[in-house]
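Missing here is one protein chain; the remaining ones are kept as they sit in the complex.
== subunit A ==
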Amino acid sequence: MQAAIALEKLEFGWAKDQPLLNIESLTVMRGERLFLQGASGSGKSTLLNLIGGVLEPNAGAIHLMDVSLQALSKTQRDAFRADHIGFVFQMFNLLPYLNVLENVTLPCGFSTTRRDKAVLRDGSVDDSARRLLDHLELGGALLRRPVTDLSMGQQQRVAVARALIGSPEILIADEPTSALDVGNRDRFLQLLVQECEAEETTLMFVSHDPTLHDHFDRVVDLHGLNRSGGDA
């Protein structure tokens, strides 16, 4: 099986003499669902920014689908991220001035690869968005509603649909459930996992909530992984 994400001897610190991350190696296989946990301030979000190509490591290598991020220029990394990674964040992921459908199709405006994939799969970008929203139990009248009318749980599901449109290989979720209540949280995870499975998407899920472990193939603790030990 091919690796979707491969980190090697990765070192990063915000300040020169304060290493935050020092990871010997971490490999996430394609289609794998990884749960990354760690205390607040341990550098989880920082790691996701490194994988997203927004931050550059001080040393070491990051490979995504066998492409070395270090070999790419800043703009090429931005393009690579647009083509291959979908993101879901803690809350307020959506642009308030676009309706539900427009929010979901947004990545296709920045990546022709994802647009082409969506069109190939469903005939049009809008149809692709409709299918995903439908699977995530959002549909009908909601599509043209302003996103500010939606509940928090609905907003997070819209964000998932947006992260999945155009079938990126990797979905990165940074504490997407922390703003949801328990019932909503499980339902959200079920739908998320189900869609990732259907799309064969590699899922990297960050959270402090250990009750969610069951949904994942593998659980990794950043403390165990990180020789710098975060800010602890």
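Heads up, the rule we're going with is that a residue touches a chain if its C-beta (ideal position, glycine included) is under 8 Å from a C-beta of that chain, and two chains touch if they have at least 3 such contacts; residues count from 1.
In this text, contacts and distances are computed from a predicted model.
Taking the options "Pyruvate dehydrogenase E1 component subunit alpha", "Transketolase", "ABC transporter permease" or "Sarcosine oxidase subunit delta" in turn, only "ABC transporter permease" matches the UniProt protein name of the chain that is not displayed. The chain omitted from view is touched by exactly one of A:Ala39, A:Leu55 or A:Met152, namely A:Leu55. In the complete assembly, the contact with the undisplayed chain comes from A:Arg162, out of A:Arg33, A:Lys117 or A:Arg162. By the touch definition given at the top, subunit A reaches the unshown chain through residues 45, 48-49, 52, 54-55, 74-75, 78-79, 81-83, 87, 89-90, 92-98, 102, 106-107, 109-111, 114, 162.
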